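To start, the structure itself, in structure tokens.
The other protein chains are all here in position, but one chain of the complex has been omitted.
Chain nomenclature is as follows: A and B, assigned in order of appearance, with residue numbering initiated at 1 for each chain independently.
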Amino acid sequence: MNKVKKLIATVVLSAITMSAYAGSEIETLINMLHENGMVTDAQYGRLVDELKQNKIQTVKKEAKVQQQLVEATKPSDVEVEVKGGVTVKTRDGKFSTKVSGRVQADAATYSGDPEIGDGTEIRRARINLQGTIYNDWGYKLQYDFASTGANGKGIADAFLSYNGFDNMQIIAGNFKDPFSLEYEASSNHVMFTERSLVNAFSAGRHIGTMVSTKQKHWSLAGGVFGDSLTATNGTNHAQDEGWGLGARATFAPINEKNKMVHLGLGLNYRDTGGFDIAQFKTQAETHISGVNIVDTGTITNVTDFTKVGLELASVMGPFSAQAEYITTSVSRNNASDLEFNGWYVQAGYFFTGESRHYKKGAFGGVKPKSNVGEGGIGAWELGLRYSTLDLIDADIDGGEADSVTLGLNWYATPTLRFSANYIDVLDVQGGTYDDQEPRIFQVRSQWAF
Amino acid sequence: MNKVKKLIATVVLSAITMSAYAGSEIETLINMLHENGMVTDAQYGRLVDELKQNKIQTVKKEAKVQQQLVEATKPSDVEVEVKGGVTVKTRDGKFSTKVSGRVQADAATYSGDPEIGDGTEIRRARINLQGTIYNDWGYKLQYDFASTGANGKGIADAFLSYNGFDNMQIIAGNFKDPFSLEYEASSNHVMFTERSLVNAFSAGRHIGTMVSTKQKHWSLAGGVFGDSLTATNGTNHAQDEGWGLGARATFAPINEKNKMVHLGLGLNYRDTGGFDIAQFKTQAETHISGVNIVDTGTITNVTDFTKVGLELASVMGPFSAQAEYITTSVSRNNASDLEFNGWYVQAGYFFTGESRHYKKGAFGGVKPKSNVGEGGIGAWELGLRYSTLDLIDADIDGGEADSVTLGLNWYATPTLRFSANYIDVLDVQGGTYDDQEPRIFQVRSQWAF
Partner (left out) sequence: MNKVKKLIATVVLSAITMSAYAGSEIETLINMLHENGMVTDAQYGRLVDELKQNKIQTVKKEAKVQQQLVEATKPSDVEVEVKGGVTVKTRDGKFSTKVSGRVQADAATYSGDPEIGDGTEIRRARINLQGTIYNDWGYKLQYDFASTGANGKGIADAFLSYNGFDNMQIIAGNFKDPFSLEYEASSNHVMFTERSLVNAFSAGRHIGTMVSTKQKHWSLAGGVFGDSLTATNGTNHAQDEGWGLGARATFAPINEKNKMVHLGLGLNYRDTGGFDIAQFKTQAETHISGVNIVDTGTITNVTDFTKVGLELASVMGPFSAQAEYITTSVSRNNASDLEFNGWYVQAGYFFTGESRHYKKGAFGGVKPKSNVGEGGIGAWELGLRYSTLDLIDADIDGGEADSVTLGLNWYATPTLRFSANYIDVLDVQGGTYDDQEPRIFQVRSQWAF
């Protein structure tokens, strides 16, 4: 209001102080007629007065309209965005809320040995609520309806974060331990329908607190963690839950658009608490059957175990490659220590020219050059992976497996993905399924945002 | 920006090329004074120049204001609608997201035999996230909190659809098999608190893919399905899950506002996979007690079963009627085939003059002529249903039941409904509850959108 008045006053003043209404034909005419003696001096005086008054009126009117126009075109305080989910944020950046979700629907058929049942599955069905409060604080709650059960089993992310320091984040609640390039990427964005055999060593999510910094060329994260949501001492009240420490450092000497080299190192220590057990197992890069092709079973007398992971990845335009090696050392009471390890290497190529998106130590989603529904054909990617996992050491015979996966991904839009994977388990030695090599064909349809 | 400049240029040009500022008193005066010899030719020339310059300035100014007004009154790119849930959509139709839900709270009291416990229940408590991405794609995730448990038990709809072809939809994920008029309608809109006894033959939801077309006077849908979310081979890895085929055709020779005749035919085939079992059962058109008044128990050695359903329905102003007959043929190994069947017929009448809403092969919600909260009394509907189900054949004695239901519905608003049902089980023959005929009074309050 005050501003409006000021503006009008300024404009009016400048109009008054202007010696003449530059180029005004009426003013010129009046002056001419006065010069030519067609109007008297008195008449001329009156005309000049009226002219001045009218100029002021006109300028006032125009200024008022301009002010009204400024008001009318002022953007709203709240921005609403819809692109899959809904994001609402205040224009000052103080608050935001996003409601979103994902559904992955799978089907698989199995051949070879062992006999595994074909079937279908909703792999993940998640809803997210996340946002910003008072500039510096972030929150998230993500629940997986495909994974419900006791002890809040379906809770994925449930945390609070503080981002008030430069490039640094403090986070508390339930979230992923910082470990493994493959696991850091969302399941929406992993190249194949399931992560590699080496995901048997995934550090998972725990309740804890972590400090991290993510720069363009490097990232560093370290935290202290309690146990997972489902691991509860509820059934054995006298025992402490497990706890752990985790840290991850990444380095990207090259990190340009469509060109990237990534190196990473992860450390993850877990104390087993009062339960003294550990288990490592994995299905054959599938999830529907429930058959763990290698499985240590419950290892007892375990005091603690430590995982060390090495990461290597690169993007060169439409081509991407990534490899990880993870070793897990298990300390036991009254028994020899154990050492398990595994690695995978994978490569992908976009026929349609897209590039894998890398940001601050992790791969993100794929954005097709042209979307289906907008006249395009989406992005098409072919991927190949070899992975191997060895769960045999000392008295523990969890088996060893090698497998190769061929995958085709069709990203119809940035939020829609269809995948077909053919997994050939090349070799299983030891464990329950010694010398049995299943083959799996599985498909997925996915929306995620 | 460019557009603004263009517009101004066009307007200015037309102002210049206009031979004269039609009806401008100053121009007329100047011309007159020139004619009358009151101003010299030189003065006249200068006046005409200034006049022209000023005209251009004026027109430019006005054009700019108009352009600013166009900007200011331009509708926002995103529309937000709230009417129970929230719908956000882009004005170009490219994206939309809807967050909504429903709660049905029930109470029931039982009399007669068998002894059944009175009680209360949250029958359904659902949350939905659904929408459109890039024009042609649709997504939905609907979860029922009243039905949680392992294996994503509470997931109702979880799918992805493509609508880029004319009047045709391709859908993939978890959704209802196309079978039965009663089951196709949302539980929000079914005339009674529970579907009829014949709902024992409901085809349910499965993970699969379906193609459908829905026209004003007919609809056709056909799909291939895996098993349900809860039926998993997780406990018996060697066995394949079941799978099925489903198709439904509907024909509405009359389909006008408040006047409709519907005919339908449904087919549903299920292979039992490696489990070889089937079971058909139902409570007495109630859900709280958990007593299945007729129940085949687990039938073993079942290779497959096929359901055939016939549908008939009509709307005549406030009056509606609907009937279905379903027969289920069960094929067994080493035992005779089985044949079960049932039918119901129901009629409803709106005292308040509303009409049942029918669209593309299914009944939808009721929209009261006047809402409570806006000075109205809502819509009041009385319904009557007779249903019968026979689950006795060969060695299987699941029992046979007949029942009649009287229902009163009060739709206070389009999103609020209160129902009272009195169910009288007329006759039970065979099965566990031979000759025992319970009576049920149950009420429901519901919000749904």
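Everything that follows uses one rule, which is that contacts are C-beta pairs under 8 Å (C-beta built on N, C-alpha and C of every residue); 3 or more make two chains touch, one makes a residue touch a chain.
Everything numeric here is computed off the predicted structure, so don't read it as measured data.
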*Of the listed residues B:Leu69, B:Ile170 or B:Leu263, which contacts the missing chain in the full complex?*
B:Leu69
*Which residue among A:Val65, A:Leu220 or A:Leu382 touches the omitted chain?*
A:Val65
*What chain A residues would touch the chain not displayed?*
26, 29-30, 33, 38-40, 43, 46-47, 50-51, 53-54, 57, 61, 65, 68-69, 71-73, 76, 78, 80, 86, 88-90, 95-97, 99, 127, 129, 131, 133-137, 139, 141, 143, 148-155, 158-160, 164, 172-174, 206-208, 226-227, 229, 232-241, 273-274
*What chain B residues would touch the chain not displayed?*
23-26, 28-29, 32-33, 36, 38, 62, 65, 69, 72-73, 76, 80-86, 99-101, 103, 105, 107, 114-122, 125, 127, 145-149, 288-291, 371-374, 412-413, 415-416, 445-447, 449
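By definition in this document, only the chains that are shown with their structure count from here on.
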_Whole-Å gap between the CA centroids of chain A and chain B_ = 32
